[in-house]
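Structure record follows, encoded as structure tokens.
As you look at this complex, bear in mind that one protein chain is not there, while each of the others sits in place.
Chain IDs A and B follow the sequence of writing; residue 1 opens each chain.
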Amino acid sequence: METHSYFPVPPGVGMEENFLSLDDILLSHERLPSRTECTFPRLGFLEKSSDSRDIQEGTKMEMPLFLAKGLYERKRRVVSVELPKVYKEGWRTVFNADPTVVDLHKMGPYYYGLGSQLLHFDSPENPEIAQAVLQTFIGRFRRTMDSSQNAYNEDTSALVERLDYLERALFRAGQSGLNSFQNWERGRASTITASSLVLNYRKRKITDLQP
Amino acid sequence: MFCEKAIEIIRELHRMGDGQLPAFNEDGIRQVLEEMKALYEQNQSDVNEAKSEGKSELIPTIKFRHCCLLRNQRCIAAYLYDRLLRIRTLRWEYGSVLPTNIRFHMCAEELEWFNQYKKSLATFMRSLGGEEGLDITQDMKPPKSLYIEVRCLKDHGEFEIDDGTIILLKKNSQHFLPRWKCEQLIRQGVLEHIMS
């Protein structure tokens, strides 16, 4: 269906980030377990647990991805990044056994995005992480696709509950395709409708009025 | 941690996933800009100290702050750009005159951007040939019939159709009108297209 509605800047593909994508900005705010490999003078106040003036070398911190990425250098280590537990071997085995049973929303919700971003830090386990992320996606994709193509006119919240953000976007795309097809089949594709934006604004106005 | 305010304004916008325009968060932007100013000044002074006194141990801290500066800049740019994408959509959905409650959510510069966008689009459409150009914000769906049955959802007043006839669009009245005359009114929610 042709619409001129709002299309946000899409997230980057694979290891790329799109500078203006809100999704990517939220992804790069995810925190990674890290350790400082040198002293950061005068930034001690960021560490609530200590009252030192500096962040000491060897401090363990939960560091947002953007910062870990910005500070990370191969030659001169100032921080090292540890793998979050879902990407470690233990969990990789679980995912490998049956990826469909895992609640990726709880474990993620950016399981694929963050997994791809981790490849920026050269961990010796990178090939295994990449494999695990890819295989998990393949293992779950069929189910995501099936459910998005078969749930028509019903509450889908239970179906998307356990999906990662990427899977949710795919689910939505499938649903919108299904709905357009059903509309077309019933000869309603040419019905002119009020723009969804207009409808939503009106809804909001009504709820604003309610006490 | 730094950049908390910046992520807050991003989250606020992201939450409205359907493209609605929340009120411009002037205060949020101001706070991020203030944090940037502070980070920059601290870095300036540390850079000078590192240079004049040879304190190279300050470098990681300077880099740390610089990452946060870039992050804040990115968040603000993305916030503003995403809003523009939403504002641009309004031109296509509402036409060139925006309802007051939406204008209310825009800052002065956004209104200015919207006006410029409107002008560029109008110039473009006028240039498409014919006497008046071609209004490409119309004809959003393929035509199936010339006339369609519509119901009026609110009082809209008089409305002139092609042959000069004037009809009164009164709430709950039904009409049989040329499709291409009422497309925009349907999108604005004044009329409803009834399928037989």
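Following the convention adopted for this analysis, contacts are C-beta pairs under 8 Å (C-beta built on N, C-alpha and C of every residue); 3 or more make two chains touch, one makes a residue touch a chain.
We take it that contacts and distances are computed from a predicted model.
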Omitted chain, identified by the protein name its UniProt record gives, among "Rad1/Rec1/Rad17", "DNA replication complex GINS protein SLD5", "Gaa1-domain-containing protein" or "Ubiquitin-conjugating enzyme e2 w-like": "DNA replication complex GINS protein SLD5"
Omitted chain - touching chains that are shown: A, B
Identified contact with the non-displayed chain, of B:Ile10, B:Ile62, B:Ile76 or B:Leu98: B:Ile76
Candidates B:Ser45, B:Asn101 or B:Ser120 - the one touching the absent chain: B:Ser120
Per the touch definition above, residue among B:Pro22, B:Pro99 or B:Pro143 touching the missing chain: B:Pro143
Positions on subunit A where the hidden chain makes contact: 2, 4, 7, 9-10, 12-13, 18-21
For subunit B, residues in touch with the removed chain: 29, 33, 36-37, 40, 69-70, 73, 76-77, 80-81, 84, 88, 107, 109-110, 112-113, 116-117, 120-121, 123-124, 127-131, 134-136, 138-139, 141-143, 145-146, 179-180
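Here is the rule we use: only the chains that are shown with their structure count from here on.
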Complex contact set, residues of subunit A against subunit B: 2-9, 19-23, 25-26, 29, 38-43, 46, 64, 66-67, 70-71, 78, 188-202, 204-205
Subunit B - residues contacting subunit A, complex: 1-3, 7, 10-11, 13-14, 18-20, 42, 46, 57-58, 60-61, 63-64, 66-68, 70-71, 74-75, 77-78, 81-82, 85-86, 89-90, 92-94, 99, 101-102, 137, 140-144, 148, 179, 182-183, 186-189, 192-193, 195
